[in-house]
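Complex shown without one protein chain; remaining protein chains in place.
Order of writing sets the chain letters: A, B, C and D. Residues in each chain are counted from 1.
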Amino acid sequence: MLKVWNRYRHNLLAVSGLAFILLLIVIAIFARQIAPHNPYTMSTAARLTGPSSSHWFGTDQFGRDILSRIIYGSRISLQVGIIAVGFSFIVGTVMGVIAGYSGGWVDSLISRITDVLFALPDILLALVIMAILGPSLNNLMLAIGIVYTPIFSRIARGAVLNIRDSLYIEAAYSMGVKKIKILWHHILPNILSPLIVQVTLSFAFAILSEAALSFLGLGVSPDTPSWGIMLSSAKDWMELSWWTAVFPGIAITLAVFSFNSVGDGLRDVLDPRTGTGN
Amino acid sequence: MNDDLLLDVRHLKAYFRSKQRTVKAVDDLSFTLKKGEILGLVGESGCGKSTTTKALLRLIGNQRKEYLEGEAFFEGEDLIKKSDKQMQKIRGNKIGFIAQNPMSSLNPVFTIGNQIAEVPQMHQRAAKNKAWSIALKMLQKVGISDHETRAKQYAHQFSGGMKQRAVIAMALAGNPSLLIADEPTTALDVTIQAQILDLMVKLRDETQAGVLLITHDLGVVAEVCDRVAVMYAGKIVEQAPVDELFHHPQHPYTKGLLASMPKIGSRKKLIPISGHPPNLYEMQGGCLFQERCPFAFDRCKNVEPPLHKIAENHQSACHLSSERMNSF
Amino acid sequence: SSGNSAKESGTSAEADQKPVYGGTLTIADLNDAKGLDPHKETSAQSFHYIENMYDTLFRYKDGKYGVIDKDLVNDYTISKDGKTYTLHLHDNVKFHNGDPLTSADVKYSIERIIKMGVRAQQFDAVKSIDTPDKTTVVITLKQAVAPFLTFLANPMNAIVNKTIVEKNGGKLDQADAGSGPFTLVSWKKDQEMVLKKNKSYFKKGLPYLDKVVFKAIPDSTARSTAIRNKELNIDLQLTAKDKMLLDHASGVTVKSVTGTYWEYIGLNVTKGPLKKKEVRDAISWAVDRNALNKQVKFGQATPLTGGPIPPGHAYDAKLDTFSKRDTAKAKQLLADAGYPDGFSITLKVGQNQDQVDAAQVIKDQLKAVGINVKIEQQEDSVFFNALGKKQFEMTIVGWVGFVDPDEFFYNIFHTGGAYNQQGYTNKEVDKLLEEGRVTMDEAKRKQIYDHAQKLIVEDAPMVFLYANKQSTAMTNTVHGFDVNPTVTTKSLESTWLSK
Amino acid sequence: MNRDYKPFIRVDHLKKYFPVAKNWRGKNSQYVKAVDDVSFSIDKGETLGLVGESGCGKSTTGRLLLHLLTPTSGSLFFDGQDLTQLSKQALWQKRREMQFIFQDPYAALNPRMTIQDSLHEPLKAYGEDKRTRSETIKTLIDAVGIPSQYLNRYPHEFSGGQLQRIGIARSLALKPKFVVADEPVAALDMSIQAQILNLMKELQHAFNYTYLFISHDLSVIDYMSDRIGVMYLGKMVELTDRDALYQEPLHPYTQALLSAIPIAEPQRSKNKIMLKGEIPSPVHPPSGCHFRTRCPFAKAICAEKEPEWVEMKKGHYVACHVVQEAHQ
């Protein structure tokens, strides 16, 4: 563990990414203490005012403080990112591993299911699922989770197929290691790399899906401070009040950036072959 | 200077540097190669054989972490001093190169013919169909049957032996006067290996090109080489004509190598060289082989033995052999 | 109420100008028509696309909201008891395919409307339709229907060509079966609908325009950019924000009138605390309509402190029940009702952005009196389904009121009315609304509706919020287009483009 | 050889066909006949060598013997039991007694597991407790000469020779009776090769292992084996005592193979039999005798009929029309 951290430490980008994510988590937890204003409080007088000393990032069309909303919004975005992607990562990986490892009709069945889900455009699928379940944070995460599942399933399956025939798997089997153990100890750790890359990419797309669904009117409850909702409602104000659109945008970009650098760093570090030396 | 001299390498050094350490892959290496001569470069894995070839072709030395020093006169001109543009004209044209791994040296997305034809296209500005016919000729020359169809195929459709021959065809397409072959048969079966070695000898006979043949198979050396240079930890430790080397090895490392080879018909227990080769980045002074050497004595610890002439054409870098010389 | 006096004077100046013939007018709307069958469409959105292909017996008078004008009808009489309508049609009206428009077509059209169901209730009272000759229609009613002329003037109660209807297998979703000032050339859904001048239009000299192109541009930035770039001539319905933007745009004129689209908080009187009148009143007192108007509508709407009929309308009741927000009173009422600490309640909204915004402001406002609102946004179709089934506690939504007071009240507040989603019932109101329907005398009718409105407002099945502005942006080359509270585009027949 | 003796391992008419192409209905339509009707036996404590060119089915034979692959047909007796008839559980129990040493020790170790974990794994699989495991491993790595402080390292931190020692240690951890060594030294250097070969021999003496030793290097095979089988394109073509094979090879392929071995004695004159052509594709092997396309002695009958597997002399089996006719 220490070894891993020591290697990770040397990757500047990955470390700053991790630092930013930790910061975000702290911000999300202590939003109430950190936020300068109540994110829900409206003010007719202070609507759409630009950045100032009392509102660093300005206010939105209801006079709510954008900085405070971004701070509270980190809760939703992190939740959506982590839980939705976590869901699709776990379910998709399990599906893909089962398909790739067992082969035969199980593989065909799972692959066809994946193909079907894959051929449906994600936004439409998410839209229909949201329409069925109704808008709420949990449903949103579930819908995004379902939508991203086939990608993970496909990647996991491909990776399993790639290493299923590798010599060390055969070696373990020849020494009497049971298949389920092989799955856990040999296959899973070795397919992690491509999955981690996809996790970090999907994190970005999950946050954006929240924004897209909000844009189409099917996100979380509209007064919730979420980066996606802020961005989609700010879209109409871009011309009049740039700050409504720019600051949440920066927040998303930074978060995505951090997750990506952490993912890249993790991938390098988890592979004992790289990450040593320089 | 000898007119026959094709390649004269003097004090070649090639280091790989990183933040933590410097790997002295090739360290003060000198050897010569005559026209029409096949020089075998032997030594165990990691001793710097491939790095030597790359240094000669200047495939290394362009990045900050790669350090290159010394002289390598090829047809009278120092390769190390040449600009990259000038080297481009020499590579593939005057110096043919057969890389260590034929399986991965062929580009998977172009046809074999295409890759061979590229050489005359680049170096002789040959027109497309001219280049293609040269490629066909080369394939035929290296003994690939049905060469017209084969030329239109891809690497994955070739067997290992055919790939190796295609690489040779590529290396020869520019009519080089020097052929550098880095373990050209390691991955091949004996019957195919025999075909390829045969081919190389024939080509040498035809074109009088000099060949630098790198291998760690002493059997191969014995069969095709005129002269042998034995490399250990970035240095040449012994250099001699083939017969001389096999029958009167001087350096303990050479002796160890010969002893560790199984010989058909002999059931004697093999005598491996004990220990491991030194790390190329934490070398202390003295003879590099001393830790594994059964004959090592005090001087070996402190003084690095230079490459000594023992007989005409026979050099060895060992205090013992030089001592013996002196005592004559 | 509209602050564009300078521009309005520009409008009067244009009356002096002589209309110019020719040109193509491009007009943008939020969404495309769903279909083209006037007798089937329910969405006000679709009307704008359809109405210029057809003629109606009567029409809303340009610039005079609430006044009914003749259209296909040249001359008419209504019997004293209000049960017999004798209509004489113009004799030179031709459908777009050249067929003459006769009394038989009128009879056929009304029968089709009844058959199609959507607006059948407007003709519930019809006993018979007779066509003594080609230009005369006699409609006999079972009892008097006061708003009957208004109904006949509804642009969707259009006269259609029987031949064409039958040729299309009874469906007009894609076809033009009208006699209106413009003829359908092509309709590429979501792209554009092209109408061309009807050369044999029965009104001599009309229309002026050669071509009208309708475009559906859902994105408001794209729409407001398009008109500023003069890619459009008319941006039909502006959001409050767009109006603000375009008010200052060069070469573009924004015209606004108080519209008939009124929005309200629906309170389901059958659910929980809302069963109590005091609670509903408390909510009504706790809502700050002015602030809401400012925050959601940029102060452009007209707050409704009384009932739904907007100021300026002939039937405006001049009620000012909830003139100012009074949280103290609201709290008192809540305490009286047994909710001194307030309660929690859900507020459903659909996808309409203004209503979604309003919901957030209202949530904020009601918090002040201890009512904890949870906003639940739903997809429109789900939302309206829930409304229809009365599956909501609070909601924010709006109605387009059209013209006659009956259209504002009967189906919405009458016990068991088709759209009485709040489950409101009040015997006295029921009686008044029934009376209003059959009373032909204007003055007496106004009294009835004033009274009914007062009762409704006090019962507060709804918190009436505001009546929206109908704002339209036009490039300065557009003349003669009437910005109508009902958003009708019927005036295109007399619109012209200066060069 | 003693004929009353029940062989430790016996395979009869073993076949393994791999599907390589499917037709449009998804049915298998083409096969690689990797092992095509092979029969032989191995005695207890004996080493059977298996040689042949790349792709001739050596590894597949090895895998079949350990039942890592299910044979397409044929039977396979291990210690008197037909492995093809055993239940999963029983086979798992038997697996303890037979182990595999892989050609590429690096690829056979999980790159993300420390050597320690890799070594523990087989013992864990058979439910050994931690103390026994640690002790077993300690003795094993001592035996193969790996310092115990290296246990926490990852495979990529070792040299090839060290890795192969680790591989051998791991395969022997379960104290098997039968070991298939699939080209265990092919990836190694000459000097390290000697260490490994010696090690394997020592262990065999110490624990009476039975080996199936696979290699394409005839000198290595010669050094290790008691008897040798020669394979060509899925078929066994010759099987006999080591000495008999080297002194009087019968099959033309064996003869060519032996002559092609490069011998590290420069002066020795050799009559090389240079084989022509390429090894045919195992998907479309030639009719009759598979070797006939490259055989210098091929006759008409060779294309028509598959040669039979005949015991020409005592314990000397050959499948060749030419040889069999000559002996008649």
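Definition applied: contacts are C-beta pairs under 8 Å (C-beta built on N, C-alpha and C of every residue); 3 or more make two chains touch, one makes a residue touch a chain.
Methods note: contacts and distances are computed from a predicted model.
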Per UniProt, the name of the complex member that is left out, chosen from "Glutathione ABC transporter permease", "Protocatechuate 3,4-dioxygenase", "Light-independent protochlorophyllide reductase subunit B" or "Multisubunit sodium/proton antiporter MrpG subunit": "Glutathione ABC transporter permease"
Residue among C:K18, C:K80, C:K188 or C:K204 that touches the chain left out of view: C:K188
Hidden partner chain, touching residue among C:I27, C:L195 or C:A216: C:A216
Residues from subunit C at the interface with the omitted partner, ascending: 34-37, 42-43, 117-118, 171, 173-174, 188-192, 215-219, 221-223, 225-226, 228-229, 231, 351, 379-382, 384-388, 397, 399, 418-419
Missing-partner contacts on subunit B, residue numbers: 57, 59, 87-93, 97, 99-101, 104-110, 118-119, 122-123, 154, 156-157, 167, 170, 174
Hidden partner interface residues of subunit A, rising order: 112-113, 115-124, 127-129, 131-132, 134, 151, 154, 201, 204-205, 207-208, 211-212, 215-216, 228, 231-232, 235-236, 238-239, 245, 249, 252-253, 255-257, 260
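Going forward, only the chains that are shown with their structure count from here on.
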Interchain contact steps from subunit C to subunit D (minimum; 1 if touching): 2
Dominant interface by contact count, named by its two chains: B-D
Separation of subunit A from subunit B, taking each centre as the mean of its C-alpha atoms, in whole Å: 52
Subunit B and subunit C, separation of their C-alpha mean positions in angstrom: 91
Subunit B and subunit D, separation of their C-alpha mean positions in angstrom: 32
Contact footprint of subunit A on subunit D as seen in their complex: 66, 68, 92, 95-96, 99-100, 102, 104, 107-113, 121-122, 125-126, 154, 156, 170-171, 173-174
Subunit A-touching residues of subunit C, taken from the complex the two chains share: 220-221, 241, 244-245, 291, 294-295, 349-351, 353, 356-357, 359-361, 363-364, 374-379, 382
Subunit B partner contacts - residues on subunit D that touch it in the complex: 53-54, 159-161, 189-195, 197-198, 216-220, 222-223, 246, 256-257, 260-267, 272, 274-275, 277-279
